[in-house]
Every structure is written in C-alpha cells, then in structure tokens.
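Here the complex is missing a single protein chain, while all its other protein chains stay put.
Naming follows writing order (A and B), and every chain is counted from residue 1.
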Amino acid sequence: MLFIAPCILMLLVFVYVPLVQNFVFSFESFSAFSQERAFIGLQNYKTLFGDKVVGTAIRNNIYYAVISVIFQVFGGLILASALEDNAFRRISPLFRTTFFLPVLVSMTVICLLFSFIYHPQIGLLNNFLEHIGLEALTRQWLGSSKTAIFAVIAMSQWQSIGYIMMLFIVAIQKIPEDLYEAADIDGANKIQRFLNITFPQVQEMFFVTMIVTVIGAFTVFNEPYILAKGGGPGTSSMTLAVHMYQSAFVRDRMGYASTVAVLIFLITAALSVIQTVAFGGDNTESKKDKKRKGAANRG
Amino acid sequence: MAKTRNYSRSHFGIGEGIWLIVLLCGFVLIAYPMFWTVMSSFKSYREIYDSVWSLPSVWHYENYITAWQKGIAGYFKNSFIVTVSTVAGVLTFASLCAFGLSRYQFKGNTFFLFLCMGGMMLSPQVCLIPLYKLLQAFHIHNTYWAMILPYIAFRLPMSVLLIRTFFLSIPKELEESARLDGCSAFGVYWRIFLPMSKPILLTCTVLVSYYAWNEFLFSIIFIDSDSLKTIPSGLMNFRDALQTDWGVLLAGMVVAALPIIIMFIFMQKYFIRGMAAGSVKG
Partner (left out) sequence: MTKFRKFGALLLAAALLTGTAACSGGSGSSSAPAADNNNTAATTPDAGTPAPDAAAPAASGDKKVVTFFHRWPNEPKNPIFTAYVNDFMAANSDIEIQMDCVLNDSYKEKVRVLVSGNSVPDVFSSWSGSFAENLVSSGNVLALDDMLAADTAFKDSFIESQVGPFTFDGKVYGLPMSMDGKAFFYNKDIFSANNLSVPKTLDELYAAMDTLKAAGFETPLIEGLADAWAVSHYEGTIISRLLDPAVMAKDTNKSTGEFTDPAYIEALNIFKKLTEYMGDAASGLDHETARNMFVAGEVPLIYCQLAEIRIINGETSLDTGASLGFEYDFFNFPSIAGGKGDQTGLTGAPEGFMLSNKAQNPDEAQKFFKYILSVESGERMTKEAGEISAIKGAVNENSASPEINRAVDMILSATSSVPWYDNAVEASIGDAFMRGGQSLAIGDMTAEEVMADVQNVAAEVRAANPQ
C-alpha cells in the first residue's frame, strides 16, 4: 500500500482533482488572477453552442483527424510494409531512421522551420514551385483562411508519419515468418501478400494507431498555436485546444475555457472508451503480444 | 530491428522500381528540410533572405556561440533540470507503484490499475485550467516545480503500466528466496526488482525525457519568467523581437533538437520498444 501511495497521490492531486474541478469550473465565471468565482449555471454551455469559433474549431479538428488517418495511418502502414520488403533491405535502416527523425524534434522547432517553408517571400515552398514552373500554385499558405489550416495539417503529417510507420514496422516484424512462406508457396504476389497476411496481422495496431491519431487530432494545440500564430488569420485555423487557450489566457474567460475543455474531454473520452472496449482494457505490451500471437497461430 | 525476412520473392522488378522512387521522394521531402535547417544555421541573416537554397558562402559557426550566449544556454539548463527531475520522479514513483501493484493483492488493486489507465488516456489539456489554479494556490506557479510535478503526474500512468508488466514477468521464486534471507519488502524492490528491470527503466527514461524535453503547452502557461523557460518555450522569445536574427534562431533550433536525437541514436531499441508499447503520442 505504501508503495503505491506516492504515485496515487500524484495522480490524484495533479490529474484527477483537476479533472473533476474542470467540470465544476465549467459552470462558473472567473478570472485567471482572482480568487472569486461566480456560479452561473449553464450559461457557459449556452455560449458554447452559440459560439461560431467552436464550429470552426470542430471543423478544423475533423479535417485534422480525417487527413491524419489517411496520411499517417494508411500512409504509415504502406511505408512500413514497403520498407520491410526484402527488396529494400539494404536502404531500409537509413530510410527508417530518417522518416522517424522529425518525431524526435520538438514541435516548436518544427513550426519555426515550417514558418520558413511557408514564408510568402523567402519560403522554400513557393520558391520551389517557381523553380519548377508552377508559379500558379504559389499561395499565401498561412495568410489565407482557405489554406492556413491545411498548411498546418500538412506539417503535422510531415512530422508524425514516421511515428506511425515505426509502430507498424514493429507490428510487421512480429508477424510469424511461416505465414509468408506459406503464401509464397501458394504463389501470392506482393499485393496479395499485403492484403491477405500483413494487413490482417497488423489490424489491431491499425486500430490503435487510428484511435491515437484521432485523439491527437482532437487535442492538437502546438501546431496551430505556433505556426498559425494562435489559429490565424482571424480564427480560421482555430482548433478546440487553441480556442480553449485563447479563451482562458488571452480573453481571460477561465470558466468558459473550462467548458471548452469539457467538450475536448467528452470527445477524447468517447474515443478512449472505444479503444478500451475493443481491446479489453489492458493496453500493455505483453497482453497485446499474446493476443497477436494467438491470432497468428489461428491464422 | 535487425531481423530480416528471408522469403523467396526478393527480386527487383518494375514494381520495386516505382516503390523505390516513391520512397526516395519521401526521403527527400523529409530529409531536405532538416538538412536545410542545419545548413542555414551557418548562414548570415542576409544570406538566408537572399539565397535560400545555396550553401553558406561563409560558414558562420559563431551563430551557435551567439545563440548559446543569447539565452539558449539558460533554456538548455532549465530543460536539463526539468527533464532530469521529471525522469527521477517518474522512475521513483512509478517503479514503487508498479512493485506494489504487481506483488500485492489487496482491495482496490484493480481500481488503482484502472486509475492509472484512465490517467494515460486523459489529455493534459483538459486539466490545464484547474492545474493553473492549483499551482497558483500552491505558490509554485512560475517555478521549476510547476513543470516537474505535472510532467511527472502525466507520465506516471504509462510508466507504471510498462514497469508493472515487466515486474509481473519476474519469477516469484526470486522474491521468496530473498524474503527467506531476511529482506524486507523494500529490500526485495531495491535489491532484486530494480536491478533486474534496467531495460524497462531505460525505456521509461527515454520516453519521459523525450516528453519532458519537448513539452510545450504547460511550459508556456505555467512559466512566465524568461530565466525559467525551457527550450521549446524559450525559442518562442527569439522570434518575438522587432527583428529576428534568423541564423541564430536556426542555430538555436538545432541545439534544441540535438539531445533527443543523440539519445535516440544511442538508445534506439528502448525508444522504439517504449513507443510501440505505449502507443501514445507526445
């Protein structure tokens, strides 16, 4: 009991008490710096439903989720299976490491780098487009409300695809060899092998990465905050987390910001519950391994 | 990672050729911007604006010295202190907790496990505002503690689960014989479990360092003083002037990224194992 006490204490004080408090706060109105808080009932929730920015934010979060699933999860899987193909055995370690490198770099650094890439005057992207004769495609990537959020999303794909790819590589390496050998005897080609063996075998990882990616997409903060200077231009690249931040620390509506946090909580909690229900709760490696091995044996 | 597959169809055909081109394109797309960052960090302000693509005509190594002197040194120190403290805290609390959870059956055991898992799934943003208030109430807002304590709390769940899984695989007999030798519960933990769990502790160290070194949201909100900022939030100050010294900023960016990349190169195995097991971003 004594062993787990410090840990539980930390969790309670810094995770669970704040979580509960956040619900309380969402019914109140208060400023960041005063001790007084006023109970205002459902007022914040009414504001939430009438808030146009929340609509923009949810739309952007959905864009984020959909595009990330397509590029990171599907892209990551394809990338992983390509790199695990015997034909690329020689170059695969180099590629793997390179694709993974951006994952290691802090988002601030990545955002500063991309503010260069998207820069309308000296930016690498517009510059490159001009070089290859595609001037027509040059844009104010971050300056237009139509492209800003997509420019931000594109950066996220650039950063995170290596992470998902690495997860799939780990999963693919755990697929028993004999499955492929059996397929070879049957004369399956690479696409058939991918569809009939690789994909079914990494299905669980596929689902996990999908949930992780979608949760990530609904809590994204750093990217639009830094790269698009707080969800700009105007509020066009706002996400829920940035909106929460702005409400709390720029507009000093702490109560309302808590209400936005409740919304984020509900969305992510629902996704987590799906994940938990689907995988029986214990998200640790050994159990998943067992499951995977079990599945492999059956297959 | 080194394991390679040995099935028969490994000949190189048109399909493989197309794939190679696709992979190469991806490679350039990802590698070039990073190469560009390093290259441009040696350029002067003027060259960054005037000749974006070329190599530096004069290598301005002093950009790194300037960046270091203009504040990166302080941010680096802060990041280091916060990261080391967070790792120490997480390892201590998580291994103790994992030990308790894996060795003792008591009422509420599953409940605590559940508590840990719930903590893993919760996004830190949801707790942001109450935490802000809490830190103010503790009077530790704008101190290192304001980062260290929440970081520890939010990294504990995953670490507990990882370490617990490992502890469960340690044979009961080892513990029993140690008990017979007169070791207390803590002795078993300290002399048997910890030494045996180096791999998983390293995995946790790597994952927690990665998180603490790169964390941004808490560090911009809980810290105001420039003298306490960590690298990710401190770099933002570099940009906010009326005139940004881009060469120096880029040098700062490289310095910010290096420690984790170096750690990755040396501890790749632990890194990837942890990430696969945790499957949690950031």
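Here, a contact is a pair of C-beta atoms (placed from the backbone, for glycine too) under 8 Å apart; a residue touches a chain by one contact, two chains touch by 3 or more.
Values in this document were obtained by computation on a predicted structure and should not be read as measured data.
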| item | value |
| --- | --- |
| Given A:P6, A:G76 or A:P102, the one touching the chain that is not displayed | A:P6 |
| Residue, one of B:L20, B:I170, B:C183 or B:I261, that touches the chain absent here | B:C183 |
| Where the missing chain touches chain B, by residue | 44-47, 49-50, 70-71, 77-78, 81, 84-85, 88-89, 92, 96, 137-145, 148, 182-187, 190-191, 224-228, 237-238, 240-245 |
| Contact set of chain A toward the excluded chain (per top definition) | 2-3, 5-6, 9, 29, 31-33, 118-122, 140-145, 229-230, 232-236, 246, 249-253 |
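Heads up, the rule we're going with is that only the chains that are shown with their structure count from here on.
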| item | value |
| --- | --- |
| Between chain B and chain A, distance of the C-alpha-averaged centres to the nearest whole Å | 16 |
| Partner chain A, residues of chain B touching it in the complex | 1, 3-12, 15-16, 19-20, 22-23, 26-27, 29-31, 33-34, 36-37, 48-49, 52-53, 92-94, 96-97, 99-101, 104, 106, 112, 115-117, 119-123, 125-134, 149-150, 152-154, 156-157, 160-162, 164-165, 168-169, 185, 189, 210, 213-214, 216-217, 221, 231-233, 235-236, 239, 249, 253, 256-257, 260-261, 264, 272-273, 275-277, 279-282 |
| Of chain A, residues touching chain B in the complex | 1-4, 6-8, 10-11, 13-19, 21-22, 25, 32, 79, 82-89, 91, 93, 95, 98-102, 104-109, 112-114, 117, 122, 124, 127, 158, 160, 162-163, 166-167, 169-171, 173, 177, 180-181, 184, 189-190, 208-209, 212, 215-216, 219, 221-222, 226, 241, 244-245, 248-249, 254, 257-258, 261-262, 264-265, 268-269, 272, 275-276, 281-286 |
